[in-house]
Every structure is written in structure tokens, then in C-alpha cells.
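Excluded from the complex is one protein chain; the other protein chains are retained at their positions.
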Amino acid sequence: MTEAQAPTTTAEVAGMGHSMKRKEDPRFIRGQGEYIEDVVLPNMVWMDIVRSPYAHATIKSIDASEALAMPGVLAVITGKDLEKAGLHWMPTLAGDKQMVLPVDTVMYQAQEVAAVIAETRYQAADAIQAVYVDYEPLPVVVDPFKALEPDAPVLRPDRGPEKANNHIWHWESGDRAATDAALAASDRVVPIDVYIPRIHVASIETCGCVADFDPVRGHLDFHVTSQAAHVYRTVISLVSGIPESSIRVKTHDIGGGFGGKVPVYPGYVISIVASLTLGRPVKWIEDRSENLQADSFARDYHVHAELGLQNDGTITGLRVKTLADHGYSDAAADPSKFPAGLFNVITGSYDIPQAFVEVDAAYTNKPPGGVAYRCSFRVTEAVHTIERLVDEAARVVGMDPAAFRMKNFIRKDQFPYHTPTGWDYDSGDYHTALRKALDLIGYDELRKEQAEKRARGELMGIGISSFTEIVGAGPSHTFDIIGIKMFDSAELRVHPTGSAILRLGVQSQGQGHETTFAQIVAEELGIPASKVKVEEGDTDTAPYGLGTYASRSTPVAGAATAVVSRKIREKARHLAAHLLECSADDLEWTNGKWSVRGSPDRFKTIAELAFAAYTNHPQGMEAGLEAVDYYDPPNLTFPFGSYVCVVDIDKGTGQVSVRRFVAVDDCGNIINPMIVDGQIHGGLTMGLAPSLYEEIPYDENGNNLAGTFMDYLLPTALETPAWETAKTITPSPHHPLGAKGVGESATVGAPPAIANAVVDALSHLGVTHMDIPLTPHKVWRVLHEKGVA
Amino acid sequence: MQFQGTVEINAPRDRVWAFLMDPDRVGSCGPGVESIEVVDAEHFKARAKVGIGFISARFNVDMTIAERTEPERAVIKAHGQAPGSAVDATANMALSGPGEGPTTMDWSADVTISGTLASVGARMIEGTANKMIGQTFDCIRTKLEAGG
Amino acid sequence: MTTQHVSVTVNGAVREADVEPRLLLVHLLRDVFGLTGTHTGCDTSNCGACTVHVNGESAKSCTMLAVQANGASITTIEGMEQGGKLHPLQQAFWDQHGLQCGFCTPGMIMQSAWLLGTNPDPTDHDVREGIAGNLCRCTGYVNIVKAIQQAAAELRASEPEGAGAASA
Partner (left out) sequence: MIPGQFEYVRPGSLDEALRILRDREGEAKILSGGYSLLPLLKLRLAQPALLVDLQAVGGLDGIARTDDDWRIGGRATHRRILEHDGLAAEWPIIRDTAGGIGDPQVRNWGTIGGSCAHADPGSDWPAVVLALRGSFTCRSAGGERTLAARGFFLDTFQTAIDATEVLTEVRLPHAPGRTGSAYVKLERRAGDFATVGVAAVLTLDDSGRIASAGIGLTAVAETPFAATDAEAALVGVVAHDEAFGVAGGIAAGQARPTSDSHGPAEYKLAMVREITARALRLAASRAHGTA
């Protein structure tokens, strides 16, 4: 358990453990990144989209004649136009379908209704004002509980008479009977109701694309801000009928993804249709309101959970019932077998004998989604619930929340640990991480300070979160997206003069892949990371991969990179044997060279071997030094951490401020410590955001009330505390590098620490739970009800 | 949004009723109305520039006299659209008092605002809608009392 | 559509164009002049990704018309590197891992440059206040603050005593 393992390579080679400065930064700091809006093609035209003011309405007619007569306008596309080609609906990643453009009914406010193509973006923006759509409003269903009532309007009649309701699916995990029995036999059962509201990733770059169909070559170049280029290519081929070999998806630089750039949005399909129709490149860049109103949301889970306890604080069982609001279509980006993602990791860091989890999903008049918000597959919802519930349980049995966790943690010697909902945790040491976090923040002193402040009537709270993440989807026997198994890939070519190019199926959106993946090759082969070019995001050149989300890049593509490097190393060994005239069995690998065991002065470096691979390879051996690996992980990885947060509450206004926040993370072995810390800083900030500021609320008519950054409140530098980070290191036993993935841990772990701190600050008033975001007016209301404010 | 109020109109009840049933006259009291087109006895269309200060949007409004119980009660429905926004309203008006006046009009309005205006202008909409509706009924009173 | 002639000095060079009065400055820079380092992130002047300098003052170029900038001197991220040498802020953002996806970075660097021009020796709180109009979704700001402080120290060291405040 150290802060970081010592690097074994030189600073020049910069393998694992080196805080190498990022190779991608020179272009970004000069303003020379190439984001989607920077893509300009000859003869390119612009698309803009007419959107519905209503959350639910019949389209009686669309009159585009005035728009079509406006300067520069080339075409107006409606659902009826797409219907002729069967393109008015498209499949979602979750096996549902969603409208590309509606033919007769709009399902949410700001839904796409028609698209205008014009020579310039200003002309297109003018023309959408002149497309007249006549609507007849229909009853709006905003509340998922009401959606499931028998008399609720059926939102999706397209599913046929046998599904004449708004229930999408039911999913469960664990042993219901055993859990019921365990809870019945418990000394007490602690319940909690948690709502985890709808939020939006709101990457600073919105979504957009340029569809460029060349009618002569019959080829589509599709430039897009996507986290999963290959999946897009497959989906586009399936929907459009264009052979996959005639489609190239290119992603360029991506201005933040966080899960919001996994789905295929209607605007993408429309722009492709427009390019097919006009034979010209069509550009569509959504504005911020379109992004906040129509792109895939995250969360929106209503959870009821109960924890069984013995009087001594031992947890006996966990029972969870959840309602998921999916909007009008289930467009979650979850693996097929997991409609509620990995929500059943909800037993968390605790040794819980029995658990049962069930989730039902409902349609409402809201945009579709259910994607990540920097968190894989519903893990945030799970972690928030169990970490809030554990705090509440500790309070009920009169234990300190830290002590309660220590008592119920899975012990280090229990790993690999099989959970009652079916996961096999690879490795962990939860006690050490929590102890370290408590020590760093000075927990005992803070409790004393809190007691003193309480006596003076001041409000201060300390919150803990000890989370277990589940990342690295996934083992292909279990995980797929629309049927495509969730492996990932790496192709490595070592050039004659000793530099190399690594091509990957994943996609950086700021995680620094060009640096970290080069460092893996450097670690494994001794080629300096500066000489390893990393290329992603071009389906014509990269091997097929599932993309970057759910913290899967390091667990899956990182493993593929290690394995492909080892394949190269193995071939180099035979080259070395040939050059050194010895048996391959007599060679050993150290520091980037093969040397004869016992004769360290007889060696060949990887650069020499690379040259030989093209100039002096033995007869019968294939020339060249390249390999490809499609890595199928044997298991998921389970990063974890313990966070402690201190908040102060302004009694008069209900404002919460985070005074300190200590994050101890364990993501196994670390490739680049600087980048890992950066990921944690960002993840913590995206954990702070929905805890205190961000929410997408709807009024009773289905209007999105946070449609600009004036109302959807991203934290600025002033709201964001100076995060304090530390590490423990518990390698993954099954990952070739012992790494686990880290990008989302902090977003998962931070919200319950903050919420627990706020509830802790108010607990002496009898407050047992509050839902995030913990806005001033919500906190004030509680204080008011308790007679404090 | 629900609004309601009472207006005392110093005019005979049948004159008030006739005013309310006349699209041109009642329409002229609608906020920002620029033109009115009578389709038939129950339906008329209006074009209105609705706004607050220099912020405004031009709505095409379809109005329907949905119920009429002469000379006691009327329900008028309005459905207006502007680019990106829509307004739907149902106004109930109940007349009472001696036939020669003064006439008491109890009114209530249920207003739904959809789209950009609701999404972006939430912090200003309620007060503005309230004011516009109040102005409409004040206008009706004023015109009637002036002999209109 | 009537157009108006605008002439601006961008990163030291005079650039001219005939534009619609409603053309946003950010679109003049990006779409007309091809300077795509300046980004658009929010449309409502909250995010600061479009920050440039207009006559030495930081401005959000999505909330300024091109015609408003007519006659002005504009500096964009592309004008920060001088003679093949990175501006100390560019270097510091790189050194301190002050960026991840890089999308907010040009605006953040331009705002930081303005900040250090007006306050060469800021506290961390001053720095956070100075970039409160620039949103970053990736970094959590910790390393951005470090980067700005690194650049501030370097700029102070390279300026003669008392001359720092004049170098906006």
C-alpha cells in the first residue's frame, strides 16, 4: 500500500508510473485541436432543426413553403419524408426504438420535428422560424409513477395492443425469497427512499456531425463527436443499408464526452439522409439548449431500499425496488443483458449475505436516454443508495458511520469476493482506504469541532462514502451492446527504425490516451513513449472496438495494448535468437532488450530487433513487427475508494459549502499518476455538480426548465473546492498491468459523501435523508420545518 | 397556471354578453392583438404580438367559443403558436347581477405555456401572464363602460 | 441581406470582411477568418470557451457582434505563441496538466492572460474569481489554478520590477 509504485523504466522511456506530460497538449494549448465544428469541407451546407414546443401533441400539418422560399434554403425534411424510406424510426442501443423525426406525434418538448438544410448556418437558423407546424396538444405524462397507473395515456401505441401501457421492462437480480427471509429475521430493517434526479453531462463541446456522402463513389464519410466510432459505423450501415466498407466514421478531437456522446442522435441520421439527398456535405452542430433539452439524460431513478440489521450493527440483507424514468424511449447505453446496467452492484463495499434488487422502467413524455454521466451503467445510482442507507443504518443503531463501515466492509482476505447479486470482486482493501482518508482529514478532530459548533447552534457536517466501482465491461460471455461483444482492441506496428504506431478501438475525450497508451507500450517494449504514436477514432484504420465509456479504456484497451506489446516482444525474442545465434529459450527480457541469460553483454535492443524484422529476419519467419489483439477480459475490475467531506451550512439561507474533501482512490496499478489525479479532480467536480447544483426539472406540462447554462448550473472554479487526493494501490489480479480504471470513480463516490455530510450536519434535528441536489431552498425548508430557520 | 378574478362592469348584462360573443370587440382587448379574422360564429383567428418590454413574440392564435349559456356563462379556448413556443388557454367567464347592470364577471383562466418561453423565461412568465390577463379584463370593462 | 465592412487587427494582422450586422464575433473569427481555436460552448455567455481579447480586454466573442469589433485589435489563442515560444500560460497549462479535452482551454488561457495582466500576483482565490466566467468540465480546476500560478510566477520573474501590471 503505497502512494504509487516506483517506475521501472527511465524517464526517457516513460513507462508506467511516470507522470509524463501529455503528448496531445501541444495542439490544444495552441488552439489547434480539431473538434467537430472545426471540420469544414468544400461545398458544405448547414442543417438546423425545428423542435416541438409541446411535450406531447399530434402533428396536424407541417407547412414548409415559406421556409423553402427563403434565401439559401435547399431542403426541408420531415418525418413523412423519412417514412417513405423507412427511416422515421431507428433502433436504440437498449433494443427499443426512437423517432428520427415524428410522423404524427411528438413525445417531448424540444423533440426534432423537421430539419432545414441551407447554404449557411444563419440561413438555416432563419428558416426554421418559418416552418409552421400545427399541433394539437395531448395529455402530458411527466411522473413515472403516474405513467404506470391504469388510466394513464399510453405513450407508445406503436408497441401494439399487448403492450397497451407505459411499462417498459422489469429486471431483477439476487434471491428474493432468501432476502425476504433475511430481512424478516433481522433485529430491524432500515428503509430509505432516494430519488436520483435527471441530469445532463453537458460537455462543454455540444454534439455535432458532418455527413459527407459522395454519390459517385457511393461512400459516406461521417465526421462526428462520438465515443464509439465503430458502433456508429455498424448502426449507420444497419439503418441506411450502405455497406459498412463504404462508411468511414471519423471522430477528430472530442470536447468532453462523459457518456453523452455514446448514443446515435436523430440529428445524425437526418444529416446523413440530407447528404444522401443533396450529394453535399451536411453539417449539424447543436446549440446548448438543444444539447440540454434533447440529448440523452442520465439517472432519473426512484429507489426504495431496505437494509436488514442486527442490533450490533451487522448487516443481514438488502432489498431494493426501483422505478426508472426512461422518457419516451429506452435509449440507455446498457449491455443487452443488463437493462438497469450494473445497478446490482448496490451491495457496495459490504459483506451482505443476501440481496435482492428489482427495477421497473416506465415511459414518460421526456427525452430518451439513460446514459452515463461520467459513470458506468447505473453504478452512481447504486452507490448513492447504499452509501446513504449505510449512513442511516449507522445512525439507527447508534454507531459512528466510519465504525459502522469498518464493521461491515468485505475484508481483504475475502477477495475474490462473490456478491449475492452475482459479481466477483477482483481485489480490494477497504479498511485501509477508509483509515487513510480518516487520518488525512483528521476525522476525530472534526467530530470534536462539530460537537462544539453544534453546541453554539452552528451547522457543520462530515460525510463518508466508501464506494466500490465496477468497470471494464466486459467479459464477452456476459456483455454486449446491440449484440456486439464488449471486447476491445489494439493494433501495434513497430517501424524499422524503432518507432511505432498504436491504433485502438477506444476513443479519448480528454483522458490522455495518446500519452497513457504510449506509456503502456513503453513499459512493455522499452520503446520511448515519445516515439509511440497513438491513433484512435478512424474506423478505416483502427481495429474494431466498442469505444470509451464506463471507465473501460484502461481495463480493456489498456489490457489489449499490453497483450499486443507482449506479442511483439515474443516475436522479437525469435528475432533476437536468430541474431544472437542462440535458443529463444535462453533469452530473458529486461529494460527493452532481449539478452542471453547469464551473458548480459550479449543482447539486442527492441530498436535493433525492429530493424532486423524488416532487414534481417530469418528464413521462414514473416517480415515485419506488428500484431493485433482483441482483448476479452476474464472479469470486470472493481476500483474503490473512501471519501470524506466536510460541509458548513449557512443556517439563514440553507447554502451548503464544501470546506474540505479528501479522496482516497484505489484503481490498482497506475500508468500515469498525473493523469490519474486529473481524472479524479474532474470526477469529483462532476460528483459535486449534481450533489449541489445540477438538475433537469420539468414542469407539469413537460417543459424542460434547465434549457440553458443560466439555469443548468455547472460549478465554476469558485464553487469547486481544492480537492485533496491520495491513493492506495491494490492491483487487479487478472488485468495484465494490474490496473483497474479510474475515470468515473470520483463521480460515483463523491455525491453520497456530500449528501451524507449535509444530512450529518442536520441529523441532530432529526433529519434522516435529503435528496440531491441539496439546493439552498431545500436545505432551508428542512431547517424551517425543524424550527431552526 | 391558474388565474382568477372578478370585474365589476357598469353595463347591462346583455351588452356585456354581446361584447364577449363578438370576436372583433373581445379580440381587440386581447394582449397585443394586431388582427382578427372571423371564421364562423364559434371560431376566429388572431395575430398577436405578445411581450414584455422589448421582448416579444408574434403568435398566431386560434380561438373557439367552446361553451355559451346566454347570458350567464361562456368558455373561450385559445391555442397560439409562435416559433418554438406555444400558449394554450381556457377562459371561463360567469356573468351575474341585475339585467340592467352593473354586471359582475367572475373569470378564471387556465394557461399553459410550452416551449422556449416556458423553458427560458420561467422566472418572468407567471407575473407577466397574470398582468396580461388582468389587462384583458380591465380592457373589456373599460370599453363596455365607455359604451363600446 | 445588407452587409457592412469590418476591418480588425487579429493577432497583429489586419483582416477585413463584409459581414451581416448580426454576425457574431466568434463566427467572424472561426468561419470567416478560419481561426478555429476559439470555441463556442453555451450561447448564453456563461461558459467562456469563446473568450478572446478585444482591445486588451477579455471578452466573450459569442456575445459580441463582429460589427461591434470593427476597428478593434483582437488577440486569440492563435496569437499567444510568439516567435516559436509558447506563452508562459500555454507552457504552464501543459506542465501542470491544466487541460484534458482541451475544448475550454483556449478561452481559459485567454482569460488567464487577461487576469495576470490586471493582477500579476494573485492569490488562489483571485485566480478562481478571475476564471469564474469560464467553465471546465474535465479538470475540476485544481490544475488550472496551479498552471496560472506557475505562469504568474514566471511572468513576474521575467518582468522588470513594477512593470508587471502593464503587460496585459
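Brief remarks follow.
For reference, chains read A, B and C in written order, and residue numbers begin at 1 within each chain.
FYI, contacts are C-beta pairs under 8 Å (C-beta built on N, C-alpha and C of every residue); 3 or more make two chains touch, one makes a residue touch a chain.
None of these values were measured; they are calculated from a predicted model.
Every visible chain touched by the undisplayed chain in the complete complex is listed here: A, B, C. Checked against the full complex, the one of A:R121, A:H304, A:R447 or A:H769 touching the unshown chain is A:R121.
Interface note: of B:M21, B:I52 or B:C139, the residue touching the hidden chain in the full complex is B:I52. Residue C:V67 is the one among C:V67, C:C104 or C:A152 that touches the chain not shown.
Within the entire complex, the positions of subunit C that touch the omitted partner chain are 1-2, 4, 20-22, 24, 43-45, 48, 51, 57-60, 63-65, 67-68, 70, 111, 114-115, 129-134.
Remark: the residues of subunit B touching the chain excluded from display are 52-57, 83-84, 116-117, 120-124, 126-128, 131.
Interface residues of subunit A facing the missing partner chain: 121-122, 125-126, 129, 287-289, 652-655, 693, 697, 705-706, 710-711, 713, 715-716, 718-719, 775-777, 780-781, 784, 789.
Keep in mind that, in the parts below, only the chains that are shown with their structure count from here on.
The touch graph of these protein chains is an open line. The interface carrying the most C-beta pairs in contact is the one between chains A-C. The most distant chain from subunit A is B, comparing centres defined as mean Cα coordinates. Subunit C has its Cα centroid 51 Å from the Cα centroid of subunit B. Chain geometry summary: the mean Cα position of subunit A and that of subunit C are 30 Å apart.
Look at where the CA atoms of subunit A average out and do the same for subunit B: the two points lie 50 Å apart. In the complex of the two chains, the subunit B residues touching subunit A come out as 79, 81, 83-86, 88, 112-116, 118-120, 122. For subunit C in complex with subunit A, the touching residues are 1, 20, 22-23, 27, 30-31, 34-44, 46-47, 49, 76-78, 80-81, 86, 90-91, 93-95, 97, 99-106, 109, 124, 127-129, 131-145.
Taken together, the subunit A residues at the contact with subunit B in this complex read 51-55, 109-110, 128-130, 132-135, 137, 289, 293, 699, 701-705, 707-708, 710-711.
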